[in-house]
Every structure is written in structure tokens, then in C-alpha cells.
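One protein chain omitted, others in place.
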Amino acid sequence: MTGRAAPAAGDGPASAAADWWATAVSRIEPGLIELRGHPVQDLIGRIGFAEMIWLMLRGERPGAHQAALLEAALVASVDHGPHAPSIAVARMAATCGVGLNNAVATGVNLLGDVHGGAGEQCVGLLEEVVADGDAAAVVARRRAADKYLPGFGHRFHRRDPRRDPLLGLVAEAVAAGVVAGAHLRAALEVERLIAPVPMNIDGATAVIYAELGFPAPLARGLFVLGRSVGILAHAWEESGQGRRNKGPIPPSILPTWL
Amino acid sequence: MTGRAAPAAGDGPASAAADWWATAVSRIEPGLIELRGHPVQDLIGRIGFAEMIWLMLRGERPGAHQAALLEAALVASVDHGPHAPSIAVARMAATCGVGLNNAVATGVNLLGDVHGGAGEQCVGLLEEVVADGDAAAVVARRRAADKYLPGFGHRFHRRDPRRDPLLGLVAEAVAAGVVAGAHLRAALEVERLIAPVPMNIDGATAVIYAELGFPAPLARGLFVLGRSVGILAHAWEESGQGRRNKGPIPPSILPTWL
Amino acid sequence: MTGRAAPAAGDGPASAAADWWATAVSRIEPGLIELRGHPVQDLIGRIGFAEMIWLMLRGERPGAHQAALLEAALVASVDHGPHAPSIAVARMAATCGVGLNNAVATGVNLLGDVHGGAGEQCVGLLEEVVADGDAAAVVARRRAADKYLPGFGHRFHRRDPRRDPLLGLVAEAVAAGVVAGAHLRAALEVERLIAPVPMNIDGATAVIYAELGFPAPLARGLFVLGRSVGILAHAWEESGQGRRNKGPIPPSILPTWL
Partner (left out) sequence: MTGRAAPAAGDGPASAAADWWATAVSRIEPGLIELRGHPVQDLIGRIGFAEMIWLMLRGERPGAHQAALLEAALVASVDHGPHAPSIAVARMAATCGVGLNNAVATGVNLLGDVHGGAGEQCVGLLEEVVADGDAAAVVARRRAADKYLPGFGHRFHRRDPRRDPLLGLVAEAVAAGVVAGAHLRAALEVERLIAPVPMNIDGATAVIYAELGFPAPLARGLFVLGRSVGILAHAWEESGQGRRNKGPIPPSILPTWL
């Protein structure tokens, strides 16, 4: 079972079209929906949403402990308040006469290298430390180019309240043999080397994603899925408040105009 | 505890700015992250992702059975193959040199009234049937204006394989007293009246969302969250295949150009 | 000359694919680019950008006076300051590590029914007045449903400085026989009836677009093209200022976070 769309047999262009859009993610035929090889009716009611995310991205179901780690990382990422650009723009979009989906898309569109990319970059850093074996050398090399290390430091929280519970779950998973722990150790070693700059949410979730074996770009992808929840919640709240064309600054301070 | 950002005390413009961006969704202060009134560290590891979605959208935690229904609807919505416009455009975007978040946003942006709105419209239909009490009258009225009823019929599947397991879960929830069942009965009555046109995925998930008490627009919002998983999975798969500027038709049939 | 892509001859699926993507806008073959039937090399250096917009949207070249009116409307629409949601979100996007095109797309995405739709709605109003012949009746009917008339009134400018020069150009065009003047008269009659609420930029450009014969939805489309210039200018300026993850409120008033 490959999960690939079956090409239309015996016809050049139709077969070429099928190949062009072939995928291992899903297979759809009349009366049939297979997701990563599983008939959808075997999944509904039998698999959690976080497990489904794992299955869709990786092609196989996670173990229960793996799914729990992923779930914790997603839960931790949903929101960080209305002043995050991604949330603010979604709220503004919700007042401009576009669909709720357009408001969510507007927010997600801002989760770029600077706003949503630190987790991805931190997975890369942790992989580099694990591969190199010498955290101090990696940190020195990185800091020669950029004083900021992705996943460490926060201009707002002195200590991010999400760090400890996330790392605690990883430590438990290491103790239980669910994950190997090399990336957790790498992250803690980096944190020690650059003390007192603490690991932030991007760092703590990067540890989880790296331990679970997600490639670095999916750290951003998973952050998108998690943060979409907050983006939707904020856009929905804003849409119920009756504002039109909400600008960034209240009209009582600066006039809002178009 | 209101979850509202505390305004800066005693200062007009700063207070106005805080009010302008006030929210009941989250409260962020140095060292503190509250989501719907819950410190984030009390949520991480203790709440599932689907429960978290409910909490963020509605301000309270769901019961376990309610969360399971929501989870089933989300799982059922993740993907329907690469020919859905939302998926196709995300795959194309992934070959154009934009971030993975931009590819996901591109797909979500297409979940408009026609592509992603049937669930929302079907919740409205079911609410109308429940409020009116006469399904036949509602169907006649609706069909006088439009032969299609949102949530019913599929140009592809004669019988959508997602219908039965979703409605089965709702029936169990009714039997267990978790939900009241009025919207399920309304949907089945409509389906009977317009036989042999069957309920589709939008209809079946609309039954769940309506039974769970979500306002109609959130049926689209929740569909966005579910479908984002498939959009991400497809964009990620495509990004690993090395194509550049993927057009809709393979070059072997029609040349691709820019 | 039809401008349609020639279907691949004699092959069912390839021909069907060509038909599916057939267009009268452009025809592309190796060594050949035709835009609305004109070889591109006959256009470059011989047609202005505003004329090109007209040609692409309508399939024929405008007269010089028509093009001048369109050009004035586009020029008048480029910007109304950084507090317009479309501009603000583009500036915020430009600090989040996405491409300049993504920042522009983010701004354009907000030009929805409320933010960018008044011109389109005002063309509809003017067409209704012209068709009905009784402006007072139309105004009364409209105001019974909604006290605001699209294209009239401004919460910021008592008198929009763009109104007079735009209407002056239309009046000249009427005098010169370039346009008929019915929609200008309709707009002035409505303005008189609801005095002292003045025509705003959406109303004045709607007069131009209606006089030039653009269908109402293209009033929004043209506004998108005009405002894209301001969106780009602002995103570009912001990208040169070194901010990262710019939130709506300065950190000195409220902390910015992610």
C-alpha cells in the first residue's frame, strides 16, 4: 500500500496529470478516503487530533508517549497575547470585511523567519551541537556570527513559564526510554554556557520536536498549527466586537483612517 | 479573574491603548502567561490539543465526551486530496520560494464561502430546522431559492465514508446524554426529505458543531484548523520534491511558464 | 484573433487541460507573448501602465482621455497613512521575516468588504440611482436599511481633499464628451440629498469607474492596484528600519511580545 493516487491507466496525458499531483498523503476515490494508507472511517473516533497531525506529517502513527509530547508542545504554542504581530493582524483583518479563514491566513502569513522561525532554527542548532559533540565550540562559533542564539532569551519574560513544564515532560520521556535525550542535553548545555540567558518557548519546543525526530522545518510547521488556534480565537473574539477597520492605535490617541 | 490585560494605571493614552487591545483570550505579563484564565504551566501536559482548541474558543474546558466529539470532527476534516483548491495552491506555493507558513496561509486563504463555508451554512440550516420545528417547510423554503442544501450531496462520493462514523459518535453521545440530539434529528430528517442525496462531510461535522453549541461561524473556523493539517502535510511533501514554480498542469501536457 | 490558448490538437485529455485553463487574457507560446491579442513587443514602450491596466481588464485599449481619468483615480487611491489596517499589517509583516511580496499580499488581503469595498458598493448605488431615475427614492430606500451610504461621509476628513480634483476631472470629461455624466449627476444629487455629508474618496473614484463603464467589482479590483503602491512603499520603508516583530503598540507603552 503506497497511498499514491492511482494513475489513470493507459492514457498518456491523464496519467501524466495524475503523476504531477501524486501524493503519499492521501488517496481519494469514489467512496474511498485513505489518509496515509488508513481508511478515514478507521481513524474517526479512534485517533486523537495530535496523533492525526503526526500521522499526516510522517506517515505513521506515533506511540502514546510520543503523541503526548507533541500535544504538550502544541498546547504551549497557541497564544502569546494580542501584541504578537500574527495575532494583531488577524484581529485587524477580522474587522475589514473578509472571511474568518482570511483573517486566520493573514495571521499565519506573518509567522516568517523572524516571528515563527526560531524553533526551526533552534532545532538546527541542537542538531549541530549533537553532531559536533562540543557545545562550547558550537556556541562560540555561532556567537561570533550573531550574539543571539535561536531558542534562547526573551525580551519580555525573565523566565518563560512554559520552559519548565515542557522540559520536565521531556525529562520524563527520556527516563521512560521514549526519546533518547541527546537534544535535551544539548539544549541544557547551551543554556548553561550562556547563562543567565534562559531557554525560551522556541527552545523548549525545539527540544521536543528534535527529540521526536521532526526535521527542522516542521518545527515551524507545527508552530503554525499551534498558533493558528490562538489566531482563530482572537479573530473570532474581535469579530464579535463590532469594530470596523480597526487600526493599530485607538482613535482616542491617534485618529484611525483608511 | 477576567483574563483581560490590565490597563496601565493612571495614564490616559496608555490605558486607552491597553483597552484597544484588551482581550479575554489571554493575559501576558512578565513571567505570567494565562490562557482563558489558566496559567499556561497548569495546561501543558494536562490538556489535549482538541480540548485546548475548545478552551481557547469558548473560555471553558469541555467535558471528555464533548472533547472526543470535537476531536472526531477535526480528524475527519484534515484532507481530501491534492485536487482541493486549498491543498493544490499550498503545494504550488511551496515550490515558489516562500516560507512554509506562507504556503499554509495561501491554502487557508481559499477556505472561503464556497470552499470552506458549507459547514457554517449547514449549522445555520440545522438551527433553522430546530427553531422552526418543521423540516419539510424549511427544506421547501430553502429549495425554492437554491436547489442545493449546504451539507448535503457530493459530486464525487455517492456515500461519503466519513458520514457514518461521525453520526454514529453523535448518536452515542445523545444516548449518553452528552448532547441533546435536536440537530442530529434535524439533519437526519432533512436527509430523509431529500433522499437519495446524502449528508456529506460538511453536514456531518455541522451536526457535531451544532450539537456541541458552537456558533455557526466557528464551524468554518474549526474546519480551518482541521484542514490546516492536510495543507501543511501536502506543502511539506511538495517542498521535498525539488520542483520549482509548479504549475497546475504538467509540462508534458502543457508547458509550465512564469 | 481570440487570444485563447490553442488547445493541443487531437488529444482528449491534453485538450481538456488546455480548455480548463483557457483564457482570453493572454496567449503564450514559445517565442510568443500576446496580451489581449497584442504581441507584447508592440506594447512595451508604446502604452502607459494605466492604459495597460485597462487593456488587461477589458480587452481593448482606452482612449487618451479615458486613460487619464483612470490614472487620476489610481493616483488618488495609493495611500491614506499607516493607520489604515491594510498599511499597518503590511508594515508589521515586513518585520517578521517574510518576503516583500508576502508583506504586500498581507495588506491586500485586508481590502475586504468593509475596508476596500465601499467603491464597489458605491458603483452599485450610482447604477441604482441612474436606473431608477429618482435619487430621493433610492436614498430613502437605502437609508431605511442602513444610515450609511457607501461612498459618502468620512469619520476623519470633514471634506476629503481628493473629492474636488477628481470630480473636476470628471466634469471636464463630461464637457468634452468623453463620458456621459449620468453617474456624476447621480452622485452629486445623492450628496445634495444627504447634505452636509460629503462624498468621500470611495464615492469620487466610484463616479470615475462608473462613468468609464467598469463593472462594480472592478472598483474594488482597481482600488487594490492603487493601494498596493502605498502598501509596498510602507512595507519597504519599514523593512529598512531594523525592527523585528513589530507589534501594534510601542513597547514603551505596552511591551511587545510574541
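As written, the chains take the letters A, B and C, and residue 1 is the first residue of each chain.
In this section, a contact is a pair of C-beta atoms (placed from the backbone, for glycine too) under 8 Å apart; a residue touches a chain by one contact, two chains touch by 3 or more.
Every value quoted in this text rests on a predicted model; they were computed, and no experiment measured them.
Contact with the chain that does not appear here is found for just one residue of C:L74, C:C96 or C:L149, C:L74. Within the set C:P62, C:G112 or C:P150, the residue that contacts the chain not displayed is C:G112.
Touch with the chain omitted from the figure is made, among C:G133, C:P161 or C:G177, by C:P161.
Considering the complete assembly, subunit B touches the hidden chain via residues 11-14, 17, 80-81, 83-86, 88-89, 92-93, 95-98, 102, 105-106, 109-117, 155-157, 244-249, 254-258. Although one chain is not shown, part of subunit A still touches it, namely residues 8, 13-14, 17-18, 20-21, 28, 30, 97-99, 101-102, 109, 248-249, 253-255, 257.
Take subunit C: the residues that touch the chain left off the picture are 5, 13, 16-17, 19-21, 23-28, 30-33, 35, 39-41, 43-45, 47-50, 52-53, 56-57, 68, 71-72, 74-76, 78-83, 88, 91, 99-102, 104-106, 108-113, 116-117, 156-162, 164-166, 168-169, 217-218, 220-221, 224-226, 228-230, 232-237, 239, 249-250, 252-253.
The working rule: only the chains that are shown with their structure count from here on.
Judged by shared residue numbers over all numbers used at their interface, subunit A and subunit B contact each other through mostly the same positions, with over half in common.
Taking each chain's centre as the average of its CA atoms, subunit B and subunit C sit 32 Å apart. A separation of 36 Å divides the Cα centre of subunit A from that of subunit C. Mean C-alpha position of subunit A lies 18 Å from that of subunit B. In subunit B, the residues that touch at least two other chains are 5, 13, 17, 20-21, 28, 30, 99, 101-102, 109, 249, 253.
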